[in-house]
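Of the protein chains in this complex, all but one are displayed in their positions.
Going by the order they are written in, the chains are A and B; count residues from 1 in each one.
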Amino acid sequence: MTSAAALSAPVAAGPLPPATPLAVTAVGAVSAAGIGLEALGRAVAEGIAGHADPAGLSEESLPPRPVRVVPDLPVAELIGRKGTRHLDRTTKLALIACRLTLDTYPGRAGERSGVVLGTSTGSIRSSSEFSMETLRQERPYLVNPSLFPNTVMNCAAGQIAIRHGLHGVNATIAGGHLSGVQSLKYARNALRQGHADRILVGGVEEFCAQSAWGWHLSGALGVDVPVGEGAAMLMVEQEPTASDAGRPVLARILACETGYGPPGRLADALASVVTAALERCGRRPEEVGAVSYGATGLTGLERIEDRAVRAALGGRSPGRDVRVKESVGECFGADGVLQIAGLLGAWRYTAAPAGELALVTAVARDGNVGCAVLEAGALA
Amino acid sequence: MSERGARRVVVTGLGAVSSAGIGADEFTASIRAGRRTTSPVRSFDPSGFPHVHAGEVHDFEPRRWLERIDPAHWGRSGQFAASAARLAVQDAGLAAEDLARTRAGSVMGTTSGESAVIEELVGAWAADGLKALPPDVVGSVPAGRIAAAVNSELGLTGEALTLATACSASNYALGYAFDMVADGDAEYMLAGGADSLNRWAHAGFYRLGALAEEVCRPFDADRSGILTAEGGVALLLEPYERAVARGARIYAEVLGYSVNCDAEHMVHPDPTSIAACIRAAHRSAGVEPSQIDYICAHGTGTRTNDATEVAAVREVFGDRLPPISSIKSMIGHTMGAASGFGALICCRALYDGFLPPTAGVERTDPDLGPGVDPIPGRARTARPRIVENHGFAFGGNNAITILGRVA
Partner (left out) sequence: MASTASVLTAEQDGVLRAIVIEVLELEPEELTDTSSFIDDHDADSLLAIEILARIEKDLGVTIPQDDLTEMTNLDGVRAVVSRSLKEARDV
């Protein structure tokens, strides 16, 4: 056997292949700002804080910090009356976002459609409560079997497929703050490979006592930053598919790039994925007119994100800052797609001109960094 | 139509952390011998459970395998994944620094993420309430930490993607990694999966009537269910041309894959949808059913899975079923890592020349119909050329990969 050193020739990576633009043809969102894209767009554009009263949401006591929650989930109206008894809040939020998206989709979803859903850890409330039952019951197996599927992270994506008959690719992306850009990147590849003709790309996070305490105790979130919840979804297809069918393109996703940086080099890593994303779609930094930020409120990361974006844009600040978390709170696995929905909502609310170019950035403490590049379409 | 990537993609490194041993060689030797490595659970207190056997990685010492990351800051699943990835890179004869200098990333599948961490926190909650959650443990909860552990351990600068598509997640990961390397998005990808044993899944499967008492025997007339299990697995993928240029050992070529969704029921697999997934995987790989020499089954050990899986295979292959076996008969159901271990043993089967066995089969279930060959007992010497690796999951998430020997 030859030595490891002799075997490993340095690899000159070639240029990245050009990115295929994707078309966003429908959007749905549910958050503390309200039900639907309009509510989110108005809140983001006007800087309105979402609903802040968690009454009735938790039997456990909550930490002493602000929250942003969805007051009344329209379950019966948007999901149905039957078969919802065992759905957890994560799945309900995802199903509502899905319903809102499909209601505005000018085509038919059907069999050849897929789901790519971002999460942090599924429903942490469902898994930890199920686990708690094994400790609290007289015998550890006296759990409710119908709640078991809720403990599995792909529960919400599976339910969406079942309820809407979507037989295409069905993936759950445990990306946390990176869920949005990672899900888009995954969906772009799945569309290119023919695993579906169109994909619902979403993100979901529920508010619960378990994660509220987790954020509160970990110190990862600024002390005054609210813990939130929500779900958002985009119908994404390859651009020719949408235009051939005459569906208006609300926005084009020109690039989504991800990377990983070691501790201490996160800003550099983020700046270089922003640069790579712009290069990959052939745009220049000075064309960027908006940034939708992902690290708002995250201790240490907010400044890293600002610095990286400024560096990648050559020190100039874009005209439009979108900080969706100022309205909806910290929504972890839902953040990424809410950043995009918030951007689209704000574009629509302010009647932004088609062609405005935006960055959607994300950075996580572990080292994950990502950036999507969007272009405003026919939002009016 | 799909657009096939420009580059052929091969597997040149394998890493395993399992009840059947640590490292691909130990794992393979144990599987070939048909050794059952499940045992009574020690990582959580199983008292009160009528069934206490599982595929546990006893006495796992992360510091022995990990060079860069501090195990204290990472959960058990992340430690498994990072250790398996480190082993795979070593197995490929590469230095991690060389991976770190180019576009290299990881994609890891999981069912329950850092479930052992969550249960540690549940313990604190039960004892002193949620306000007593230990802050330093909370940060290890997110499932995305699994792929992050791999990138941090190896210093990789490409994507770190954790796919939570439950029990077929490793095959999802392998398919995605294949595309990334084939299309030039990445020069190297580590693909696999990891999961940890936990009380909640043990209770859930027991309550569903799906948990075997002591022995998991897929395809046997007297099978009684699954055994839960844990572990981590990683496969190193790179372009064929470079593997040849650097004189690497090539275990197998990734020929194609397919993913789809039953969209019928959360826990009951659908044979027609699985058959469609098999056909799509064959199309992707450019192969005919008659070319498949072996199927590494999902083979959980439940009656429902056996009946569904064999029905689906029959729908595609007619009456000439390839030999089909389940390594879960030996290591149990490693959940998100399961189809990754399946892919690993497929690579070794192609490279070393054998068919992996199903342990514990005394009488193949006649209800499965004629022609089912589960390769009972020990591995069979053979020279398979093209093999098929199954993964099915909660939520109807099917994923099938096709691997071939590189002549």
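Quick note on the criterion: a residue touches a chain if its C-beta (ideal position, glycine included) is under 8 Å from a C-beta of that chain, and two chains touch if they have at least 3 such contacts.
Note that the structure is predicted; figures quoted are calculated from it, not measured.
The hidden chain makes contact, of the residues B:Arg76, B:Arg207 or B:Arg314, with B:Arg207. Touching the chain that is not shown, out of B:Leu121, B:Met266 or B:Ala399: B:Met266 (per the contact rule at the top). One of A:Ser61, A:Asn144 or A:Ser317 touches the chain omitted from the figure, and that residue is A:Asn144.
In the full complex, the hidden chain is touched by chain A at residues 82-83, 85, 137, 142-146, 149.
Touching the omitted chain from chain B are residues 207-209, 265-268.
The rule we apply is simple: only the chains that are shown with their structure count from here on.
Centre-to-centre separation between chain A and chain B, using Cα means, comes to 27 Å.
On the side of chain A, the complex with chain B involves touching residues 1-2, 4-5, 7-14, 16-17, 60-61, 63, 114-115, 119-122, 124, 127-128, 130-136, 139-145, 148-149, 151-155, 157-159, 161-162, 164-176, 178, 182, 185-186, 189-190, 192-195, 209-210, 213-214, 217-220, 258-262, 269, 364-368. Residues 1-3, 48-50, 90, 93-95, 98, 101-103, 105, 110-115, 118-119, 121-123, 125-126, 129-131, 133, 135, 138-139, 141-146, 148, 151-152, 155-166, 172, 176, 179-180, 183-185, 187-188, 198-204, 206-208, 242, 245-248, 258-267, 273, 393-397 of chain B are the ones that touch chain A when the two sit in their complex.
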